[in-house]
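My questions all concern the structure below.
Missing here is one protein chain; the remaining ones are kept as they sit in the complex.
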Amino acid sequence: MDTKVIKSKFPIFKNKIKGKPLIYLDSANSSQKPKTVIDRISKFYSKEFSNIGRSVHSLAVTATNRFEETRDLLKNFINAKSTEEIIFTKNATEAINLVAATYGEKFINKGDEILITELEHHANYVPWHFVRQRKGAIIKFAECNDKGEVDIDKIKKLITNKTKIIAITHLSNVTGAIMPIKKIVDLASEKKIPVLVDGCQGAPHLKIDMQELGCDFYAISCHKMYGPTGVGVLYAKKKWLDVLPPYQGGGGMIEEVKKDNITFPGSPTKYEAGTLQTAEVVGFSESIRFIEGVGIKNIIQHEKEILEYGLEKIKKNNSIRIIGDPKNRGSIISFTIKGIHPHDIATILDEEGVAIRAGHHCCQILHEKMGIAASARASLGIYNSKEDIDVLSDAIKKCNKVFNN
Amino acid sequence: MDTKVIKSKFPIFKNKIKGKPLIYLDSANSSQKPKTVIDRISKFYSKEFSNIGRSVHSLAVTATNRFEETRDLLKNFINAKSTEEIIFTKNATEAINLVAATYGEKFINKGDEILITELEHHANYVPWHFVRQRKGAIIKFAECNDKGEVDIDKIKKLITNKTKIIAITHLSNVTGAIMPIKKIVDLASEKKIPVLVDGCQGAPHLKIDMQELGCDFYAISCHKMYGPTGVGVLYAKKKWLDVLPPYQGGGGMIEEVKKDNITFPGSPTKYEAGTLQTAEVVGFSESIRFIEGVGIKNIIQHEKEILEYGLEKIKKNNSIRIIGDPKNRGSIISFTIKGIHPHDIATILDEEGVAIRAGHHCCQILHEKMGIAASARASLGIYNSKEDIDVLSDAIKKCNKVFNN
Amino acid sequence: MDIKELYQEIVLDHGKNPRNKKKCEGFNKDAKGHNPLCGDKVHVYLKLDDDNKVKDISFEGEGCAISMASASIMTETIKGKEFNVAKKILEHFINMLKEGSKISINSLSEDENTTMMSLSGVKRFPMRVKCATLAWHTFIQAAEGKKETVKTEK
Partner (left out) sequence: MDIKELYQEIVLDHGKNPRNKKKCEGFNKDAKGHNPLCGDKVHVYLKLDDDNKVKDISFEGEGCAISMASASIMTETIKGKEFNVAKKILEHFINMLKEGSKISINSLSEDENTTMMSLSGVKRFPMRVKCATLAWHTFIQAAEGKKETVKTEK
């Protein structure tokens, strides 16, 4: 893959950071946007804008069609059975909150168990914490091993007759561990336990096929998929959407409104209250087209190469500890440098034009487990090259130099 | 005000609808966007994009600053006491859901009363319906009179010792009635009852000063203020944000995360979970600048002129019934034509390039009260002129002609 | 194209003076339809005999000219026809609304065909297709004895 060509499609790379070319290694946080996405949003506002679904005038018809086209595209992209299974949310966080709130309200009671892992992002823990508080439920954490992965046996052991849902990440945003979702779904379905997958890091970096994975819920963050901010997606099997209560209430999600009662339509309408992120969803259609244009297989292959190159190169630096060493790993390298705090690393790297993230990456439980308060994280996107890794590696050496170690 | 100049700032007006100039009279649904807003979003994605608040690299610092600048601007625009009182949400609907869910959870119990009016948009009823269901609370509807306004006495009469909140629209999106918020707040504060104002139609068309209004909560829809889709705002008095529980859980809104407990920071952080609508919020800063550039006083004056001109002109048509005749009225004209269904009106008007909305405008209760299932609605924005009204009026005559009445 | 192609005389006539707008006597099936977006409502009453023939059909409701005309035309057209034929007609009707194709069903008289075709202008107005099909879907619902209200959503 020619990353020069790819980079040229992302306007951000025309900019210099502190006089140096931008080496963007923070895609797990949020990815950059190709010109086609940016221009689609401008074009939508300039030529097609109207509120959707609510008016019969021409602009509204066009806007509605563009919006629903994205739902169609996405349905095919993730191989959902129907567009009714695709709900647009504000972000992946809202998608998980939606499930926790509605499923929690209807199916989780005092003493019931919610099974998550020590790898989870706060987005896949805090919403369940609220259910715990509200319902008196119990949260069980499947343990993460030294390699930064969760063994499926650890999950198996924690499943009981009280387990009401398993909520698990597809790809850890700290260790890069890829979880064996299909196997976990098989395990869970023996006991008819639904599985929610936090697909924030899965969707941009793996082939995601809902029929193959078989999970009940899958949360997506569009801004990590080269898409606009302000949109997330909840995929949910129709059988759940048919029985779960609505989440937020407002215009567009009602059927009949009386003073003493309100009835609701089916999905996705039931879950899309108020004015939607029209321009953002329309813009996102170009992200899907972009990913499909490059080809998800090519993306996987390319990122694998860069990841391996990066791991090898960085491991050579003796002062570095890489967080986790999962067998099955996605495009993330979290690390610490002896004697240098991750925040200081990030600052020094930034002087070299290298953008990484430092902190707990919304995974305090995992960091505590690893015995650290914070780490530095380099995460890959489709635009990264081996040269980017070389710059990163040199910048890390600079950290050692500044700190005289 | 020279609407030609104003229109030239909105790229959408360069487009033809069915070969005719676009006459956009659907701003109460969603307003069009000036070029400065559209370009700001493009520029942000092209030159400054990064996830905010979470990284220390240069892009993240810039993005965070741009984002928080908007909060500052908005704080001044609505005269809030501090930026801690400004929470960014997905839309106004989410803002009201946030209050209903958190205030409802903490302060509303079985038998308690929620006081709303028959004018309310579904966004200011359905969330309270959920509280009613969950808590066994009672919703009381202050009656709307023939003029399409709610007399303050009707509200006064319904206040009891069980009233826990008053939730009320600032400007009806059907009749245009402007409610006397300050007086209602005075009434409510005697009994220490908080007042939530649905400011969706207030914010784009009225001077909104939180210190003057004195309300406890105010919900805003940015896409109706010439801003991007995907952003709403909840203004809330700090004293409430200090005591209300969090709403959605996830990254960014936590303080310390342990397996058995989680603590949360103060507002607005507590209420902004997950990746925010970065580009949209940054784009919204240009909407505020645009409104301030034209001047809210000028906007009010201009829209008043057009409204009066429109009302007079449309009233001349004997087959028309205008819905409501409030003393204090904002820039909305809802109407029906004898013998012609609103949907048919909208279709015929669209052939003339005139975009209006037909339906119940998310106000079924109000429409039922008025004895109709639907109405046609022409709503004004800063870009509308008397000529637009002339085209509307001719197009309405065309409806009469098509239907031979 | 002129807006008159959507609002043809036949459509306006049926819209203003809908035929069979009542509860027909002796109906043995009925169903409700609802378009929450615009508030169109229809209630179809049906007398289906043992051979699945539409002995009588009528409707009540309120809505736009297109939905009322379509309901009225439907009742006129399928009264006396087999349920299967009615289904076939609906298929052709939907194709006409969506693809612009002609209706060609042997069991339709020339008059009936002309009347049905008067709704062909809807094709250019995709947001109005639901108005034109609501009564038909409700009729199918009634005939098949399903209980839920037919809903045309976003």
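For clarity, chains are labelled A, B and C in written order, and residue numbers in each chain start from 1.
One rule holds in what follows: contacts are C-beta pairs under 8 Å (C-beta built on N, C-alpha and C of every residue); 3 or more make two chains touch, one makes a residue touch a chain.
Quick caveat: nothing in here was measured; it's all calculated off a predicted structure.
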Where the missing chain makes contact, among the chains that are shown: A, B
Absent-chain contact - pick from B:G111, B:G136, B:P265 or B:G293: B:P265
Selected residue (touches chain absent from view) among B:E69, B:E256, B:E292 or B:E387: B:E256
Of B:G53, B:P127 or B:G359, the one touching the omitted chain in the full complex: B:G53
Chain not shown: contacting residue from A:G53, A:G359 or A:G381: A:G359
Interface with the unshown chain - residue positions in chain B: 53-54, 56, 60-61, 64-65, 68, 252, 254-256, 265-266, 269
Interface residues of chain A (partner: the chain not displayed): 339-344, 347-348, 351, 358-360, 367, 373-374, 398, 402-404
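Just so we're on the same page, only the chains that are shown with their structure count from here on.
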Chain A and chain B: spacing of chain centres that average the CA atoms, whole Å: 31
Whole-Å separation of chain centres (CA-atom averages), chain A against chain C: 46
Sequence positions of chain A contacting 2 or more other chains: 54, 56, 60, 252, 254, 256
Set of chain C residues in contact with two or more other chains: 37-38, 125, 127-128
